[in-house]
Structure formats: structure tokens, C-alpha cells
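One structure, pasted below without further comment.
What you see is the complex with one protein chain gone and the rest in place.
This part shows chain A:
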Amino acid sequence: MDSQPTPGEPAGNEPSRGLLRTAWDFSFRMVLRYIKNSYKDDPFRTFLEVCLIAFIIWYITKQKYNIGNNEIVLSEKEIDELVEEWNPEPLVPELTAFERETLEKAIVIDGPNGTKVRLASGSNTKPLINFASYNFLGFLDNPQIEEHAYETLRKYGVGSCGPPGFYGTLDVHMELEKQVAAFVGHSSAILYSQAFTTTLSVIPCFSKRGDIIVADEGVNFSIQQAVMLSRSKVHWYKHNDMADLERVLNEVNVQLANRRGKKALPRKFIVTEGLFQNTGDIAPLDELVDLKHRYKFRIILDESYSFGVLGKRGAGLTDHYSINPHEVDLLIGALCYAIGASGGFCCADKELVEHQRLSGLGYCFSASMPGILTVAASDAIQILEANPDNYLVSMRENAVLLRSLLKRIPGLQVEGDNDSPLIHIRLTPETLVRMKRSGGAWTNTDIDRVLIELTEEVQKDGVLLTPSRYVDEHERLLPNSSIRICVSSAHTRKEIEKCAHAVKSAVSRITSKKR
């Protein structure tokens, strides 16, 4: 602890220099003393301690680096070569010949959408009967709803201008949520402003990385995307095949039971659609509920197309099978198809709904539904609730009638459940083979071309149909090309017969042509 200058130091130095010297001297001696004290005739221990100190020095002097980052260092020449090779792609990719045709022939409607529409393009100025819109109950051009919508427009304006959590909630939103929950018969409901994003929000909100989803292969594009975005493990089962579903559920549970180590249980979901958009099939909910209980899964059911369509009251698949809606853990529906407004909803237990208010992406980060559409949806549900038979019975009669008429047409394959007002028609493989001149194979584009030609033929008879369209490269199982017919309760018996007749004559005209 002495602060004497060392003997070798010249006298008369500056005080600060001396102090530095003293400090160095002091610490040096302290280290020496420390080493001397810690040696204690034990070379092995000293060796370990020296190793530790060496480790400290080695560790501290290391440069920081990123383990996940395998950076490739390129020479100047290589960079030049890469730049030379680079060929910029156009911002908008070049359309193929078929895509250009489709774009040119896209149907543009002049005036409001409804049961009867007028085309903007072409020479056809007669109104066409619309079988292309999902207007199952005719609410698209209901005068009563329209009138109330005008009044609402004066009160609430056009948009809500904010997400529901950020000044976007109106009184009508909360009322509609209650109304939907009461109509479906579930505990509570949450509104989303767009139908497509409802599924995209709800599924990733509950199913995270490491969780398990068992999904039907035939589900629509929105569910496929949602399942992918959730980052969960996805197992697919054959479309509407309950035996295959049971096999998958069993496999999943066996795998889970055989895990090693700590057994944290993942969440397990069965995901399917009520009324399948791509086929018009109806999911067997009774068996699904049975399997759910037996294998301890939760059900996420997308009722986008079945809400307002299936069941005695039109409340969807649970109504159709008279099953307590609480058996479906997350029930997703849409207000833009049968109801004719916009947006979607999710019915679930209160806790699950409140969870979505904080972490449902479509709810947190999208502006809420405009007041006018909310009121339109609310009115439509009210009308349907007051008088379900007026709409549902005629819609079903129309659907059954059209289906039976279409089935009589030779060379046509009619798909979907008998109760479904969503009908997909295809040309049978035999017909297609007969139509090909020199035994060549049909490509998908060829079939699409024929179907577009068919819809054009049908248009000449005053009926509007549309081929179903898919984002081909993103679909899991690309459905065969088809024409999608949506039957509405607003169609008269005569119009249905006219539609069937138009299809019949168009098919016979198309199939007689060799190509």
C-alpha cells in the first residue's frame, strides 16, 4: 500500500505522472501478491485458474458474429459477372395467351348486381338472369334492405375510418355481433370486415408453430392459406372421408403419445368447411363431432358458404344437423355471400372471442366494416330469422329442380350435395374424349377454353354463368375445371327451367364441334 516512488525513477517528475506510476506499481504488486497467495503449493488448481483467466481474455477479444449468417464473400470479378448475368423480370409478368383471352372476356356488369344484370360489354343489351353471384337468398337487390341502407348512409357516412380497437367501433357493430351470436346459437361473436381474411386471422390466431392441424383436402383457398400462415404441422385427409380422417387423427395421437422427454401438449384442430366452395359438398358434422370427442381435438368450421343457406332456420351446418353449436369450437362465417353484405364473423366462447380482439390480425389491423354494410347484414339476418321458409324453401326447391334438370343433360357431370344451392357442372371425361379430333390429350387450358365458350353460348340465351377460377399454382389440389352455378331463392321456376334449357342446348352445340 505504499505510495513511494520506485528507486529507479528520476526525481522532480510531474505529480500526475508519478501518480500513474504509483497506481501501476500498486496494481502490479497486488496482482503479484494475489498470485503468490493463490498458488498454495497446488499447481493443478493454479493451472485451472490460469485457464479460466485465459478463457476470459480469449472470449472478450472475440469479434461478434452471427451463427445463422453464412455470408458469401464475392470477388470483384464475380460481382461483375453476376451483374452481367442479371436479367430483370418485368414488374407485371407477361400474360399468356390464355390469360389474355380470359382478361378480355371478363364479365363486366353495368349497374347494380342482383338477380337480373345487364352486361357492360358486348352487344347483348337484354338483361341476363344471374347464376354467377353467391346471391342464394336474393338479398343482393332486396328493396327493403336497400332503403334502410340509404338512411344509414346519411347517419354513418361511407367508412368507419379505423380498426375496431381504434375508434372504428360503431353501435351497429356491437349489435350485429350480438345478433349473429344469437342467430347461430353460440356464446358470442366477433366481426371482421372482410370474409377472406376472417379465416386467415382466426386460424393463425389460435394455432401456432408446433400445434397440429388436420384439414380436409378439398377446402377453399382461404383456408389453405390460413393453415399455411399458422406455421402449424398440417396433416391432410381425403375430402369428406371420415374413415381417412379417423386414421389421421389416430396417427397423430399415437405420435404424440410416443414422444420422448417432456410432454407439452400442442393444440390440435380439425379444420373443414361447411359447404365446400370447390365442390358443393356438405361436411358430415355429426361424425366430425363424434371423432372430435373421441380423439380430443377441437373443430374449426368454416361456414362461409353454408351460413344463411343450410338448416331449417338458415343458421348453417349446426342447424342442418341439429347439433349444439357449442360443439364447434370456432365457427367462422361470412356475411358477403348469402347475406349479401360484406365481412365475416367468428362465433366462439367468450374467452376465445376476446382473445381475437387482441391478437386476431384482421381485427386489429384492418378498418372495421362500414356502417351501411353492417346494417344491411343485420337487416338481412332479421328478415331471414322472421321468415326463413319464404327464402330457404324456395331456394332449396330451385336447387333440387335445377340439379335434376341438369342431371338429365347427356355429357354433363353434376357435383355437390342435393341440399346445396352451389352446383358445379363439368363435361364428363367420355364427352371430352369424343370431342377431341385426333386422340390428343386435353390440357387444363383446353378444358377451360371449352367452358368459357359454353358460358358464352349460354349468355346468348339470356343466362349468366361463370367458370370457377383458381390460382392454379397455389392450390393444394387443383379441382377439375367446372362451371359454378349459384341458385337463388329469387329465381322463379321459369328462370330455372330457362337456365337448364340454355345449358342443355349450349352443351349439345359445343360437344358436336370437333376440335
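Methods note: contacts are C-beta pairs under 8 Å (C-beta built on N, C-alpha and C of every residue); 3 or more make two chains touch, one makes a residue touch a chain; residues count from 1.
We adopt the following convention: contacts and distances are computed from a predicted model.
Trainee: For the chain omitted from this view, which of "Sphingolipid homeostasis protein orm1", "TATA box-binding protein-associated factor RNA polymerase I subunit B", "Trafficking protein particle complex subunit BET3" or "Ribonucleases P/MRP protein subunit POP1" is its UniProt protein name?
Mentor: Going by its UniProt entry, the chain not pictured is "Sphingolipid homeostasis protein orm1".
Trainee: Looking at A:N66, A:N87 or A:T125, which makes contact with the chain not pictured?
Mentor: Of the candidates A:N66, A:N87 or A:T125, A:N66 is in touch with the missing chain.
Trainee: Of the residues A:R17, A:K178 or A:K208, which one touches the chain left out of the display?
Mentor: A:K208
Trainee: Looking at A:S359, A:N387, A:T428 or A:T492, which residue reaches the missing chain?
Mentor: With A:S359, A:N387, A:T428 or A:T492 as choices, the missing chain is touched by A:S359.
Trainee: Out of A:R231, A:R434, A:R469 or A:R493, which touches the unshown chain?
Mentor: A:R231
Trainee: Touching the hidden chain in the complete assembly: which of A:L19, A:L32 or A:L48 does that?
Mentor: For the chain that is not drawn, the touching residue is A:L48.
Trainee: Could you pull out which residues of chain A are in touch with the chain that's been left out?
Mentor: So the residues of chain A touching the missing chain come out as 34, 37-38, 40, 45, 48-49, 52-53, 55-56, 59-60, 62-69, 204, 208-210, 229-231, 233, 255-256, 259-262, 264, 266, 359.
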